[in-house]
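Every protein chain of the complex appears in place save one, which is left out.
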Amino acid sequence: MQLPPFEYLRPATLREGLDWLSEPGTETAVVAGGSDLLVNMKLGLVTPKRLVSIRDLPGMQDVKPTADGGLRIGAGCNLTDLLQSKAVTRRYPALADAIRAVGSQHVRNMGTLGGNLCLPTRCWYTNQSNEWRESRQPCFKTDGGLCHVIKSSARCHSLNSSDTAPALIALGATVTLVDRHGSRELAVADLYLDDGIDYTAMKPGEILTEIHLPPPTGVAAFIKVAQRNGLDYAAGTVAGWFGGATTRLVLGSITSRPVILHRSADIVAAGGLDTQTIDAAADAARADLGEVSNLFSPPGYKRRLARSLVRRVLQQLADLQGAAP
Amino acid sequence: MSRQIIKLTVNGDAHEIAVAPQQTLLEVLRDELGLSGTKRGCTSGACGVCTVQQEDGRAVLSCLALAVEWDGRAVTTIEGIAEPGQLHPVQTAFLEYGAVQCGFCTPGLIMTAKALLDTEPAPDEDAINEAMAGAICRCTGHIKVKIAIREAVKAALEGKQADAASN
Partner (left out) sequence: MPRRTNFSAVGHNQPRLDGADKVTGRSLFTDDVVLPGMLCGRALRCPLPRARILSIDTRRAEALPGVKAVVTAQDAAGIWLGINQPLLSADYLNHVGQEIAAVAATDEDIAREALKLIRVEYEPLPELNDIKAALAPDAPLLHAKAKGNIAWQQAEDHGDPDAVFAAAHHVRTDHYVTNPSHNCYAEFHVAVADYTRADKLTVWTPTQSALLFQKSLAAGFKLPDSGVRIMCLNSGGGFTGRTATRPHHFLAALLSRKSGRPVKIRATGDEEFIMCRAGGRVEYRFRSGVDRDGRLKVVDADLLFDTGAYVESQMIVILLTSSYLDALYPVEATRYRGRLVHTNNLPYYFHHGGGLAQFQFAFGQHVNSLAMDLGMDPVDFHLLNAVEKGHTTLRGTHYASCGLKECIRKTARQTGWKKKRRRKTPLKGIGIGIGAMASGAKGLFKHDTSAAFIKVGDDGKATLFVGLPDMGQSSHTAMAIIAAEVLGIAPTDITVVSGDTDLDPLDVGAFTQRGTFNTGNAVKNACLDARKQIAKTAAAELGVKPFQLHFSGGQITVKREPEQAMAFAKAVYNTLHSQEGRFVMGRGFYNSPIKSGSMAYSFGAQIAEVSVDADTGIVTVERVTAAHDVGRAINPRIVEGQIDGQIFSGMSQALFEECVMDDGQVLNPSRLDYKMPRAYEMPEVEHIIVETNDPHGPFGAKEVGEGPIVCTMQAIANAVADAIGEPVKEMPITPWRVLKILGRRKEVA
């Protein structure tokens, strides 16, 4: 497959990049590592006429501890570099596990953390070539009026497949979003919307520049289940964080956005990490999951997997907690 | 769209090439420079036959690398990993341990294995699996490929020990 023609721009400053991004008339996209964007461009799924490279902008590659003991990671940081950064692997091992789960080593050698967070949703009715999609009526995502996954549905069910998103949500991370008018901080938990098309809270013209991790407290874990151990989209992921009084549990790759399991978290907050509570919390995951489609795998499998993932991550948290000094 | 002249060093040779923004590194290597050893496979990052090495030794997928982003950079391909007439230890190991069948994925696998050896001092089984997860070998089923890599790792470590001992 080949890329269609486009203009490639390398801004010297973030401001320059933002200006280009907001210029009316020409469809423009930002590119960091490109390992996902370029594939979608080859498929003809997205058709930017202009790419603005943001990976090497000042600050996008920094990994800096913050005054409160947390960490700021530039969105352009290479995934393999992050796996070699002790600031990440020693202090946020669950995040390291999530990063290690992304793609293959080849892909991680090229990809960025920001890129993985901003992964568009995917679906096997849309992430196909132009010719393939011509066999079907356009769906909501391709300017049509239906969803091929759930035919009776009024919304798009494309799936979020970011491996790092659930981990960052569980760790309570925030991101810095910058546009021409200024910048804002947004919790990663609020970054994703429950829709296959309007999947992100980012506004047009915004660039994600930094990821901010709070100081590492409690224990955290991340699990990815996929039939293949390397280079496979997850059948499901789970990230958990146990802070004693509070817990965060997040499921990924099962619906259009990472699902925060409030009910399961409340159960753990109330009951702790003993076996009975863990089972109850796992059972409760189904309720927070909501509607589950048969995209990539049957809904029955997703629901069963969700339960198993929650149980496993809670068990891991219990083990980590037990081992903690 | 206008072409841009990039300066790209390939296997130690400096080149100036006019490239269009949409050209990938793979296309430049094969179509502009005639280096056909790096193969064109899925062109979407899944199969690994297009693997080349960047300056720091890491394996990257040339089918997803934009040539314009390689201006001023250096890349190593299968054609450049050994002196003319010689074989790199990874190549020797692949030959000796039966890790080559149809040969189409072989350059990509060898570059991946070489990148592993260049970037990790003593890769264990897990590290080998992780490195190779990005490359498919349909013929060998990866079995003799892993044996060859294990042997190449062993040989490299023994070589290092011998060097250290003699110093």
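Chains here go by letter, A and B, matching the order in which they are written, and residues are numbered from 1 within each.
The rule we apply is simple: contacts are C-beta pairs under 8 Å (C-beta built on N, C-alpha and C of every residue); 3 or more make two chains touch, one makes a residue touch a chain.
Source: prediction; values computed, not measured.
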Considering the whole complex, which of A:M1, A:A29, A:A187 or A:A269 touches the chain not shown?
-> A:M1
Would you indicate which residue among B:T24, B:T76 or B:T140 is in contact with the undisplayed chain?
-> B:T140
Using the touch rule from the top, list residues of subunit B that touch the missing partner.
-> 36-47, 49, 77-79, 82, 87, 91, 94-98, 100-107, 110, 128-130, 132-133, 135-146
Given the full complex, what residues of subunit A touch the hidden partner chain?
-> 1-2, 4-5, 42-43, 124-125, 128-129, 131-132, 134-136, 225, 227-233, 235, 297-298, 300-301, 304-305, 308, 311-312
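Simple rule for what comes next: only the chains that are shown with their structure count from here on.
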Centroid distance [mean C-alpha coordinates] between subunit B and subunit A, Å | 29
Please name which positions on subunit A make contact with subunit B in the complex.
-> 1-8, 31, 34-35, 38-39, 42, 51, 53, 80, 100, 103-107, 109-110, 228-231
Residues of subunit B touching subunit A in the complex | 1, 20-24, 27, 43-46, 48, 51, 54, 58-61, 64-66, 68-69, 112, 129-135
